[in-house]
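The structure that follows is given in the form of structure tokens.
Then we have chain A:
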Amino acid sequence: MKKLFRFIYCLCFVACGILLNSCNNPAPTELVQDNPSIQNPIQVEVVTKDPTDEYYNNGFDTTGVANPVINYSNVINVSGIKTTENNVTTKISFAQAIFYNRNMPFREPSGRLIGYQTVTPGKVKFNNIFAMTVPYKINYNNHGMHADTILGNMFALTRGMMGQFNFDYNSSINFQYIPMQGHSVNFDIPTPKEIIGKVILSGKIKNKTLSCLLNWDKGNPSDSIEIILGAVTTAQNSNGTYSTLPLYKIKTRDTGKLLIPAKLVNEIPQNKFNKLVLTFVRKYQIHFTGSGSDLFILSQSIHSIILDIP
Partner candidate 1 sequence: MKNILLAIIISTGIVFGQSFHVDKVQGNVKVQVGTSENWSNVVENQTLNTNSIIETGKNSLIVLSGNKSKFTLKGSSALQLSDIKKMGVNDLILALAMEDMLNAPKKKEEANSKNTAVYGAQINGIKNPIVETDNFGIKKLNGAVQLAESGYKESAVVDAKNTYRKYPETKNLASFRIYFANILSDFGLNEEAYDEFKSIQSLNLSNDQKEIVKNKLEILASKLSQK
Partner candidate 2 sequence: MSIKISAQSSFELTGYWSPDFINFSLMNSFESNPSNYSNLKDWGLTLSYGGEFSSSATSNLYLISLSKKIGNNFVSLRYTPGYQKEFIFNNGQSIVLQDSTSQQLDSKFTYKELFGLGYSYRISNQFSAGFSFRYFTQDFNQEGVLPVFSDTLYLVRQSEDYKANFWRGDIGINYSPSEKISFSLSSINLININENSIDPNISQYNIRRVKNILLGFSANPIDSFNFNLLFETGNNLQIGLNEFLNAFGGNLGIGITAFHDNFQSPYFAGIIPAISYSNNLFGIVLSGVKYFSNRNIPQSFSLFQDQGISNIINNRYSFDKAILTLTFNINAIPEKTVEFQDVEILNEIYPTLTENYLDKPFAIGRVVNLTNHFVQIKPSSKIEGINNGKIESPVVSIPPKDTVKVPFYTIIPQSYDKQKAGISYVDFYLASANQELEDQAQKPILINGINSWDGKVINLRYFIKRDFDFSMDYAKNILSHYKSDLDTMSYALSIFYKTKFLFDNFVKNLVYTANPRAEADYVQFPHETLKLKGGNCDDLSVCFSSLLESVGIQTALVDYKPVNGIGHVNVLVNTQLSPEQAKLITQNDSKYFIRKNESGADEIWIPIETTTLTNFNTAWDLGAQKFNEDALNNLGIAKGSVAIVDIY
């Protein structure tokens, strides 16, 4: 009888061994996100790859023009830009049209394509106001040194220049191109609803408890808006200014509310930056493609808020 028990014991342990080695976990159940009201889906993208590189300074500024738009042949951009700092909001209206000569690329010494030569054939009008021809200047990295160059001219119009151009929200801006020969081209660019942002900061970055809650006047929740989180350097530039570096672009639904993932703000090095710049961008963008040429139209409502990092 004892032998039998011993046999059974052995059998039990062998069985346990086999079973323990041959099991895998039960399959998980995948749940489908079907509740947008609970939490916005957000998409985070790094804007400035090198936060110490001044090259990017002009790639993005408070005008909200994200650099570079080199993927298109022709770019039309109209923006209503507000900047709030110390509770003072200033607004500028801005319009530009850039026509690239895709046959003449411009590269950094390292070989990286950073733009094309531009051309300014004919005249451009925004809301029946002639745009000025201004130099198209870009900054680049020349063997670690900051350099800039003019790649040609572009059409531009700001409220400051002529005084009468105004970016009307939730409306449209008429664009007219008058070539040197032939018929002029004329169409309306719709403008988005004005975005009015609000930033509520709480906690301290020192102990990594800084939380950044954004509110804005909500639009159509199925549309998305972009929020660009940038920071202002502590150190002065050689010309005595302070650089503003865009750090992340966060894309989310236009629901009027977003809590920035805490890590995104709390990981910002305190020794390098002392101000946050939160830029709300509600935009329409249209891309036409034709034979051998294309047109990218961007219409934006931008609100940037500059705050000290607590």
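The criterion applied here is as follows: a contact is a pair of C-beta atoms (placed from the backbone, for glycine too) under 8 Å apart; a residue touches a chain by one contact, two chains touch by 3 or more; residues count from 1.
Quick note on selection: all candidates are chains of the complex that A comes from, given by their letters.
Predicted model only: the values in this text are computed from it and were never measured.
Asks: All of 1 or 2 sit in the same complex as chain A; which one actually touches it?
Replies: 2
Asks: Which chain A residues qualify as touching candidate 2 in the complex?
Replies: By the definition above, chain A touches candidate 2 via 1, 5, 8-9, 12, 15-16, 19-20, 22-35, 38-46, 48-52, 247-249, 251, 261, 263-264, 267-269, 272.
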